[in-house]
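In this view, the complex is presented without one of its protein chains, the others remaining in place.
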Amino acid sequence: MKSNWTVYLSGEIHTDWREQIERGCEARGLPISFHAPVTDHGKSDDCGVEILGAEEKGFWKDQKGARMNAIRTQTLIEKSDIVVVRFGDKYRQWNAAFDAGFAAAKGKPVITLHDAELTHPLKEVDGAALAVAETPEQVVRILNYVIDGSL
Amino acid sequence: MKSNWTVYLSGEIHTDWREQIERGCEARGLPISFHAPVTDHGKSDDCGVEILGAEEKGFWKDQKGARMNAIRTQTLIEKSDIVVVRFGDKYRQWNAAFDAGFAAAKGKPVITLHDAELTHPLKEVDGAALAVAETPEQVVRILNYVIDGSL
Amino acid sequence: MKSNWTVYLSGEIHTDWREQIERGCEARGLPISFHAPVTDHGKSDDCGVEILGAEEKGFWKDQKGARMNAIRTQTLIEKSDIVVVRFGDKYRQWNAAFDAGFAAAKGKPVITLHDAELTHPLKEVDGAALAVAETPEQVVRILNYVIDGSL
Amino acid sequence: MKSNWTVYLSGEIHTDWREQIERGCEARGLPISFHAPVTDHGKSDDCGVEILGAEEKGFWKDQKGARMNAIRTQTLIEKSDIVVVRFGDKYRQWNAAFDAGFAAAKGKPVITLHDAELTHPLKEVDGAALAVAETPEQVVRILNYVIDGSL
Amino acid sequence: MKSNWTVYLSGEIHTDWREQIERGCEARGLPISFHAPVTDHGKSDDCGVEILGAEEKGFWKDQKGARMNAIRTQTLIEKSDIVVVRFGDKYRQWNAAFDAGFAAAKGKPVITLHDAELTHPLKEVDGAALAVAETPEQVVRILNYVIDGSL
Amino acid sequence: MKSNWTVYLSGEIHTDWREQIERGCEARGLPISFHAPVTDHGKSDDCGVEILGAEEKGFWKDQKGARMNAIRTQTLIEKSDIVVVRFGDKYRQWNAAFDAGFAAAKGKPVITLHDAELTHPLKEVDGAALAVAETPEQVVRILNYVIDGSL
Amino acid sequence: MKSNWTVYLSGEIHTDWREQIERGCEARGLPISFHAPVTDHGKSDDCGVEILGAEEKGFWKDQKGARMNAIRTQTLIEKSDIVVVRFGDKYRQWNAAFDAGFAAAKGKPVITLHDAELTHPLKEVDGAALAVAETPEQVVRILNYVIDGSL
Partner (left out) sequence: MKSNWTVYLSGEIHTDWREQIERGCEARGLPISFHAPVTDHGKSDDCGVEILGAEEKGFWKDQKGARMNAIRTQTLIEKSDIVVVRFGDKYRQWNAAFDAGFAAAKGKPVITLHDAELTHPLKEVDGAALAVAETPEQVVRILNYVIDGSL
């Protein structure tokens, strides 16, 4: 009998890679609960000042927001068995690399997902990963293999 | 009597920020041992293939190098009391953000160092830091205050 | 699908802030199990001597009671994903600050809840918190955002 | 041969209790390195804005200062064998209770030091302590006994 | 809503104290799962040689048995929220004191249960306990209070 | 009431020892969830290159495969209460010994299973085990005793 | 070059077994720092009330003393590489068994030292030990072998 797995999907929020992985795993009947950060860019930026009050300085608006988001991300990474970290071609995505370092230090298996052209700048992150994928379909197949043993 | 402190200086390797911090702390007589990654870009890239044999694919050259560098970086971060992470204006520096996440998960106090214009993209990393500095001189003053209690 | 969260509500026991937060989260349909210390002041003070026998000295009565309460509080803080710590305007509430330090050292995200006028004396506790709220409604909104991603 | 011990002295900064303990231990020749927070009240409050720039809001001034002080306090508590926490008759001293909770969660033996009249409000903190002293001289004698075995 | 608790009952196996506690908690409707070592003295002594083959020397028979029992006891102590340790008036019960030390080092709240006349020889174990009871009924009342908040 | 147990079956993949243990435990009605590595030798060897792309060098094919398998094995060992490690008479089975070391360092009870003739070369692994069995039936009996207390 | 080792000698305080081990190791030139509890029975019993004030009830006198001694014992066990636990033929020595459980849970190698006639009642403690000695001379030889590799 298959046991349940929990997978955290960290990183890029501007493409539908999470949906592709979730749909692919659902199609294969894999018993996975997926976690993710809040992926609505506006809400993620504004949550702090929206709930706790406006700030004049961008620095404090960002601190309020980032620390509020950390309540979610750190808790869900801790609860997850596997952390998938996606790097896209836009933005600097330092939060994705931060999550990868955080997960690695906690002993969580990390799978990275990015285009081949990012291989060199991401080498330290990939070096800490147990698998480096280029497509969401590959991640689905990895999860399928890891959980079900089938190729 | 002042006890000894160990500080890891992670991130950017193309400016002399490490030397500025080390000189500044030395001038103030602070009892700090500084650690850092290998900061020679060429050696850092080539160490793996240089020692363990050439690779045709860049991916494996990078894996060999990054994993060899990780022997140093993870060991020295573990040995350090404080981790300073510097983000410059060049390169993507995902390794710096990875180190910050790794250090935060290990419970190490993190100080970030970057220009104000990077505030928004670095908000998650800054949110996990106990201090966010813009100049090496500020880092020196923080270390001076933290260790010596003087402003 | 939303996963289940566990939230510990530490601190003040003389106002209905816990009920406000629980009702607010229930109204929003959030999947949260709430934990708390025993909030009946008299029982909390007397439990030790009531069950294990009377003491002449207040010191030992307090030791018996405090240590019996710690069986509950430390266990439930360990089991919780998030710890909310409320400071009211009465009493010294050192136990609330103790819980905050305990939770922080265990790597639990801490949310503090107190009036603005307590900002300065609580700065060390707030500095360790990921969010600082002034009203129970703000805590409800934070939990709503953290769990559901909606503002 | 006596091994070296490290003792952190947390809490009240407006009386000379630290000096009394340090002098008493020195007089007995105990091999102790003492650690403490920055005990200059003004510097402790101002360090953040002094080094990293002024803030209009007191809240952010306090965050900057408290988080900078945490670099010191958390590091030194981690390095210490024993944590002594002093509660005086002024101020709310929530930071002292926070330190006690932090130390307890890290498995550090805690000694509290306060007047008998604070027994009831401090019962949870005292309940987590391995010794509850009323005078600095008692703390000296405890350290003397613990390290040297002599009464 | 009450959450579920897990309580390990370590120590004496020749009286019915476990049944008294279990019945008392059941009568009060407390949501507790109880764990215990194998309490059949003969099986506990013989399990090793019975399953893995006879031994001529008592020492090895005991090693085989004790290490097999440790598979159960260490696993169940790790899974428990609270550890109750009972010392009776027969046998030396070093295993009970061993379990208490093991549980304390793992940060589990320990409740001891023994007659008043054992107070002095058990002082180190009692000193590490959060409650010291003399009767099973007191343990039931402690669990009732800790879980339900009622006296 | 019996609680649920999780048992990881590491090692040899060319005989039916896992099925024997699982059938034996099922016949006795033991509440155990069994975990195991992927036991299809071909898939286990090929998973990396099959999913992430072919490699010319056997070394990298093996790295890709072994690290992908580690996502499964390390996660499931962490989730298990007990780790059974089987050494057969073929192959070197260094992965089995690696798993035993990994499990021991994580504080998991280890049971080894191998013929008597392997006793000397396996002495370090057996020395870290809480039980050393020679047949799957013995492992079933151990699990039966550990979980149910019956011989 | 030999590195330095730290060995904690727990248990019986009424014979000179500690001196025998220390002299034996010194004679062999082993680089060991030895730690021990306070071995003066009277001081160990009285330290709490002597320093912190008299108690009418023996229970609280014992709590004060035992908890003060725990400051020393837990700190020194944590600092030690190896813990030797001696059981003599007098007293119940539950503190020795407690120390053994505490050390085992912390992952410290435990060596027990007792007469053969105590084998059966000590089987759980011996089962957790990496060596079971009957004489101080054997402990000296174990330490000599472990540190120096010589028999």
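We just call them A, B, C, D, E, F and G in the order they show up, numbering each chain from 1.
Everything that follows uses one rule, which is that a contact is a pair of C-beta atoms (placed from the backbone, for glycine too) under 8 Å apart; a residue touches a chain by one contact, two chains touch by 3 or more.
The structure presented is a predicted model; accordingly, all values stated were derived computationally and were not measured.
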Determine which one of F:P31, F:G53 or F:G127 touches the chain that has been left out. F:G127
Looking beyond the chains shown, say which of F:T75, F:N95 or F:N144 touches the absent one. F:N95
Residue-wise, where is chain B in contact with the chain that is not depicted? 33, 35, 38-40, 43, 46-48, 50-52, 64, 67-68, 70-72, 74-76, 78-79
Touching residues (missing chain, whole complex) on chain F: 58-59, 62-63, 65-67, 69-70, 73, 87, 91-106, 116, 119-128, 132
Residues of chain G in contact with the chain not shown: 1, 3, 5, 81-82, 107, 109, 111, 130-133, 138, 141-142, 145-147, 149-151
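We adopt the following convention: only the chains that are shown with their structure count from here on.
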Among E-G, A-B or D-G, the pair whose interface repeats that of A-C, with over half of its contact pairs matching by residue number, is D-G
Distance from the mean Cα position of chain D to that of chain C, given in whole angstrom: 24
Could you put a whole-Å number on the gap between the CA centroids of chain B and chain F? 40
Give me the residue numbers in chain D that touch at least two other chains, ranges are fine. 63, 67, 70, 107, 132
